[in-house]
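Excluded from the complex is one protein chain; the other protein chains are retained at their positions.
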Amino acid sequence: MSNFNSKIKAYWKKIHKSDGFSALTGALLAIAIGLLVGMVLMIIINPENSMQGIGRLLKGMFNNPRGGWIGLGQMLYRATPIIFTGLAVAFAFKTGLFNIGATGQYTVGIFAALLVGVLGDKLGAFQWIVAVLAGMGAGFIWGAIPGIFKARYNVHEVITSIMFNYIGMYLVNGLLNSNSLKTLVVDGSTNRTVKIDQTARTSYGFFNDLFPNSGLDISILIAIGTAILMYFILNKTVFGRELKSVGLNRDAAKYAGVNEKRSIVLSMAISGMLAGLGGALFILAPSVYNLGTVYPIENVLLNPGFDGIPVALLASSNPIGVIFSTTFVSYIKLAGNSMQGVGFVAEIVEIIIAVIIYFSAFSLIMTQNIGNIKVFIKKFKKKKQKEKPEFKGIDPKAGEK
Amino acid sequence: MAFFISQSLYFIIPLLIVALAGMFSEKSGTVNIALEGLMVMGAFCGTFFINKMQAVGFLENAPQFLLIIALLLAGIGGALFSSLLGFLAINMRANQVIGGTAINLLAGALAVFLARQFQENHAVQISYNKEAFRFKSDFLADVFPNLNYIFFNQAYLTLYIGIIILIISTIVIYKTRFGSRLSACGEHPEAAQSVGINVYRYRWIGVLFSGFLGGIGGLVYALPISVSFEGTVGGYGFLALAVLIFGQWKPLRVFLAAIFFGLFKALSVTFFAFDWINNIIELLPNVPFGTIFRILPYIATMVVLAISSKSSKAPKASGIPFDFKGR
Partner (left out) sequence: MQKIIEMRDICKQFPGILANNHVNFDLRKGEIHALLGENGAGKSTLMSILFGIYLPTSGQILKNGEPIEINSPNDANNYGIGMVHQHFKLVEVFTILDNIIMGVEPNKFGFVKRNQAKKEIEDLCKQYDLSVDLNSIVQDVSVNMQQRTEILKMLYRHNDILIFDEPTAVLTPQEIKQLLNTMKFLTKQGKSIIFITHKLDEIMEVCDRVTVLRRGNVIGTVETKNTTKEDLSRMMVGRDVIFNIEKKPAKLGDIILEVNDLTVVSERTKKNVVDHVSFRVREGEIVCIAGVDGNGQSELGQALSGLIKTNSGEIILKGVDVTHKSIRFRNDNGMSNVPEDRHKHGLILADTLGNNLALKKYHLKPFQNHGLIKTKPIYDLAKKLIENFDIRSGEGFKARMGALSGGNQQKAIIAREIDKDSSLFLSIQTVRGLDVGAVEFAHNKIIEERDKGKAVLLISFELDEVMDVSDRILVMYEGKIVKNVLAKDITVEELGLYMAGVKKDTVFPDKISQPYTPNEETQEEMTNE
């Protein structure tokens, strides 16, 4: 019996000490603080409706009038593009790069997939897959450029990818409005792109039976598969190890024989490819009540690209974790929508997410150092008891007297 | 031409102020990727105040005074918000890029939330009457009509405030004890600490000052280019970061960098005002000039950064948390 106990203890210790565990507890702690802040905020601004509001906040997808099951489908549908941009950001983070340019890569992915999806009718059965590949390719290139600037010219990738967000957005909008494309792909009356050909749309798979009219298609499976693949590449392959080593210590990786410039370009390109894939699957989605999705031609950076950053941070850049963090974010975003019904502004949810990220930035440090903190507190207590008489001894004034 | 220069100043001055804001933070050793959020907070505080005051007619006869109060409030809002970054980066020694990102998210969400919460109809837009602040003076119009147009007719007080901030920043960095110590904390904090300089304090001052200027920059940006504030500053905080790098963390070079980017940016919204450009556009109907001019500022900045980044003069300890050993 005691043997069994000690085994459990040893196992617990092993889990307890692992990086994954502290990342998880850190994230949960941050989420708890974030939700708490949100609730307090709600109580302050609207005490009467606060209980109802908090109820809706916690209910998330279950607020759906058609039931939690459909809500689940809707949540996953909304989460899909963000899982991809989250994976993009997380992959780059793991290799020491901050890809803030996911929105640009996402946009060019949409654009490339859109062109194939609208103009490539001759491709027949291959139209969908070509459109997806086109989106990935466009994202790959758009990610590689900041990588090249970083590797070759030492320009920080944050700056470059922000610049290329704008360049990508203006370029895509400009091209869509250009004489040669405008008549073919833009609906002049709404200033949005026209619908994707039916043959190029993503399949619903069995999801339409499972979650009728929730919009969910097989992209979510592709997203989960991609996350697992990324986890595998980063942790089990020589290639992933090399990319990560460049992230941990660029100079040491170089010294150990890794071509660190190539690694940086590839990391950014793969990251961009993931975002581009997300964009492609977004635009090719069959949903919005079977009419398909369209791209509005406005000079605004697309949000899903930025939403990838908080979910990646919350997941400590673990690709598998990104699935869960994105699901969570979608869950409370759905809550935000229905909270408006009882007089709360939906942005409360955005505030909650921001607070969560803020605290996750150091809750990880806190949980990793829980042991140290305990030692520190012990020491502090001891010091307090001991120090007082001792320091009197070396007080200069006391000496003079 | 006068119209073009007057327009470019609307871009140059906020970029200058915000890039200088970033400079104070980075010189002291904290990377400030939260400039965007600080601008949003500043712009929110400023425009919200102006909106409410204009509604009740407060200081109607002294609009410049109202503007100064609004700028101060914007600065204080930014400084308060930057203390979130200071706590995270300096005391908690957390990753400054993550912290900055969180602050950007928070600022955007908070600005929209507060606007919707405290405005009628849950409106996101905070509208204001900017014409009240325009100088519209003609006192040089007879002699130098163009100069008068740029500096006295179309200009706002913010133009001069921006220039004053530039002059003061330059003097502070190069001539004062404070500036020299601040730079020391960002270059070699151990050295600063070994001669008795309190690195934590200087880094806090750097971040707070950065927040103050960033907040002012937010309002300076929002005021002339629109009639309402909608909770975003359009990536200007990040552009200011690029300007700061391009300007190599030196006030005067930052000014030149801001001018460079601002001129290109102004060109993208005013190119149709130039006859010779219009002539070219007519000659080449198939070339998408609008898109080209929109992209040009970003491409130009990239090219310049690629050329100048090789010999980066970034503060050496910027972004590295300081840990005072031995306690």
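A and B label the chains in the order they appear, each numbered from 1.
One rule holds in what follows: a contact is a pair of C-beta atoms (placed from the backbone, for glycine too) under 8 Å apart; a residue touches a chain by one contact, two chains touch by 3 or more.
Just so you know, these numbers come straight off a predicted model, no measurement behind them.
With the full complex in mind, choose from B:55, B:167, B:191 or B:227 the residue touching the hidden chain.
In the complete complex, the chain left out is touched by residue B:191.
So one chain is hidden, and I want to know which residue out of A:85, A:226, A:245 or A:338 touches that hidden chain in the complete assembly.
Only one listed residue reaches the unshown chain, and that is A:245.
Go through subunit A and note every residue touching the omitted chain.
236-239, 241-242, 245, 248-249, 251-259, 375, 390-391, 393-396, 398-400
By the contact definition given up top, give the residues of subunit B that touch the hidden chain.
Residues in contact with the chain left out: 175-178, 180-181, 183-184, 187-188, 190-197, 313, 316, 325-327.
We take it that only the chains that are shown with their structure count from here on.
Approximately how many whole Å separate the CA-defined centres of subunit A and subunit B?
28
Along subunit A, where are the residues that touch subunit B in the complex?
Those in contact with subunit B are residues 45, 98, 100, 149, 152-156, 158-160, 162-167, 170-171, 173-175, 177-179, 299, 301, 309-310, 313, 345, 347-348, 350-351, 353-355, 357-358, 360-362, 365.
Note which residues of subunit B are touching subunit A in the complex, please.
Where subunit B meets subunit A, its residues are 33, 84, 88, 92-95, 97-99, 101-103, 105-106, 108-110, 112-113, 116-117, 122, 235, 238-239, 241-242, 245, 286, 288, 290-292, 294-295, 298-299, 301-302, 305-307, 309-310, 312.
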